[in-house]
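Step one of this worksheet: look at the structure below.
For this view, one protein chain was removed and the others were kept in their places.
Up next, subunit A:
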Amino acid sequence: MAATGVAPQHNSVSNLFESLSYGPAPEADNVAKAWLEDHQRDFGHFIDGKWYKPAGERKKYTTKSPATGEELTATIQGNEEDVETAVSAARQAFKSWSTLAPHVRARHLYSIARHVQKHQRLISVIEAIDNGKPIRETRDADIPLVVRHFYHHAGWAQLMETEMRGWKPVGVVAAIVPWNFPLMLLTWKVCPALAMGNTVVLKPATYTRLSALLFAEICAEAGLPPGVFNVVTGNGAFGGQLAGHPDVDKVAFTGSTEVGQVLRRSTAGSGKKISLELGGKSPVVVFDTADLDSTVEGVVDAIWFNQGQVCSAGSRLLVQESVIDKLVSKLKERMSHLRLGDSLDKAIDMAAIVDESQKRSIDEYVQSARQEGAEVHQANISIPCRGCFYPPTLITGVQTVSRVVVEEIFGPVLVVLPFRTAKEAISLANNTQYGLGGSVWTENISLAMEVALNIKAGAIWINSHNVFDAAAGFGGYKQSGYGRDGGKEGLYEYVRPSWEERARPSDVENFNVKTFGNTLPPRPSVTDNSPAATETDTPSIDRTYKLYYGGAQKRPDGQYSRPIRNPDGKVVGLVGESNRKDVRNAVEAAHKAAPGWGKRAAHNRAQIVYYMAENLEVRRDEIAGRITSMCGKSIDDSRLEVDQAIQRLFYWGAYCDKYGGTVQETTLYGATVKIHESVGVIGIACPDDFPLLGFVSLFAPAVIRGNAVIVVPSEKYPLVALDFYQVFDTSDLPGGVVNILTGDRDHLVKYLSEHQDVQAMWYFGTAEGSKFVEHASAENLKRTWVNYGVKRNWSDVEQGQGEEFLYQSVQVKNIWIPMGDIFAN
């Protein structure tokens, strides 16, 4: 180090002694630069355990350091051939990787964790210069979380046979990750994928490719077998090609809601699994019982962490009216102390925005707020003259209608809205298309828990924000997507039931989703009539089957009826022909019922389901007879189906109070509580085989976990499902929890799938219908569960009541509850 005296006069020790100003505190980048030089600043893909530069001509993309504008290195823009090369390498590797002993896979993951730690500083520097984020964050947050994830998932690899019994790997995973946490989010996909025996082809974001490439090299150094983890680089369309490759079995995506929707549509009907972790507009809810000074720091973590480029950024500050002025003034004061600077400066709070285009987009939002007359406050702090920077921004004087309140800005911009009561706070918190995260600030634990449970989002932090750990899943509700990254809940995204082979529907490519579900109601038929036989000449009393929603039998809106025929073609009854208005009404009824149903004590829900079983048994022979007359099964088979349905009700009744969640073993001092919340309102289209058992097998798990359902029973054989509404009525099931609509299945599925307030759609029908459901679901990103036209044996316990039914019936919310008040005596 140079001795004193050489410094410029204004930076002399003497002057600095008076000013006590901060100076530059740069992290050295010499090792990172040397690594780039090792590769002649020209990177290819990393496929099959080695660097891969395709023979043919490829476009190049030059990565830059957003903080300085400096060009770092050339990378390759892959094309379809490269996708083919990478996917076939992964496919080849899957054969051996998936059959390795879990313990061996665990050793590999453990080795990766070790090797990442060995190169921790190099990775931190590369990530900071490539993304623009502060070295403090890559050093203290991103990379430690990467390491933690690998250790945690080495454990899951080891425990797969015991903890994930009944599940098997999916195959080749296409992982597409964004630029905001390039390596960390990569890890969130790669860890569970590899732990569960899958192989991966990863496409990093265009702006931030380097850490993924470095990581691939480190995996090879750690001894990971070739082809298990591959990195290919390219543009967005290239990502689409990767996801679309027929040999990809699962698409794992983190990124924007728009791209998530595109991927959902493009993979619809293909039999691929998909998980989407998308945008957010997460609320920070502050009550007058909060520690306001700490809340201010929480806001710094919420919206100025990573320049606000965080999916779960706390971008909507909702403050109780009585303390809003105080909090805003504290925030403004705090903002004046934030420091912006170079990514490698160790004494800054915020560094660069990833790219000029992102900065422009942020600024457009802020300008729009100004034009709306909002008060935009940007602290008067120094901003580096070169590089891509945006100041921390606080916007007040906005309301729910403001664009900056509604849309995700993905930058360091916070909007502030007041609320009056906790109830209103919850309404405002949920008044968004998103549901990724949220935080609650109060010292009142009763209030904190109630608000946490009522915010519809996947992660809720009490008196903190943006806390992550490998042991707790992260992911969204609503249009923030589905699937979880991390925790046991995250493993399910990378496995399928052991009995099930991936469906590969071949003939849905040209199927037109636009015309699906068009219908023309049926007309009367006399020739096929088969009146119920009686012992006398007196006809039996006509039985009118109606629709059932809101706890009452309803005539169909269209006032048309559908004849139901037995296998001989004879009409055995007429059912209502539902249309879109019946769907609308049923969904409304379901939403009315759902909150109360979800809040009921689990014990009470169990009692009702057992009561259904009891009432079904009373009518065992009658209903078995109906199955026989309706679908021609032998009476013994029909009785067996009824008995199995009774058993299944018991099975799910038993689960009413045994699947509420667990306490996660995260690094938090306190409790991280995983809650299996209900999904909401679920549309269910039942299979034609097992008209009773299929119906019961599907509605029961949904209902016991607190969902409300709209069931379309078997289109061919709906009568037994309609018998069930009397069972519901006599079993004290509250109206609206189960709703039954009969008619043209495709037609009803169309309107259920397109309904914006249906949270999930389960479909057991044709390959085409499956494609339609997945395609239509993209609009509001409802969860889907479809069979791609492949039948399952509903009488088999694995196929008819496996763990996947529970997985589909809940969504995971993790509530982070830090604890501690004791610090001394």
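Brief remarks on what is shown
By our rule, a contact is a pair of C-beta atoms (placed from the backbone, for glycine too) under 8 Å apart; a residue touches a chain by one contact, two chains touch by 3 or more; residues count from 1.
The criterion applied here is as follows: contacts and distances are computed from a predicted model.
Entry comment: the absent subunit's protein name, as recorded by UniProt, is "Deoxyribose-phosphate aldolase", drawn from "Deoxyribose-phosphate aldolase", "Cytosolic Fe-S cluster assembly factor NUBP2", "KLLA0B02112p" or "Protein YIPF3". Across A:Arg91, A:His108 or A:Arg136, the residue that sits in touch with the chain not pictured is A:Arg136. The hidden chain makes contact, of the residues A:Leu20, A:Cys385 or A:Val401, with A:Leu20. Residues of subunit A that touch the chain left out of view are 1, 3-5, 7, 11-17, 20-26, 136, 140, 289-295, 297-298, 301, 337, 339, 346-349, 442-443, 463-464, 669-670, 818-825.
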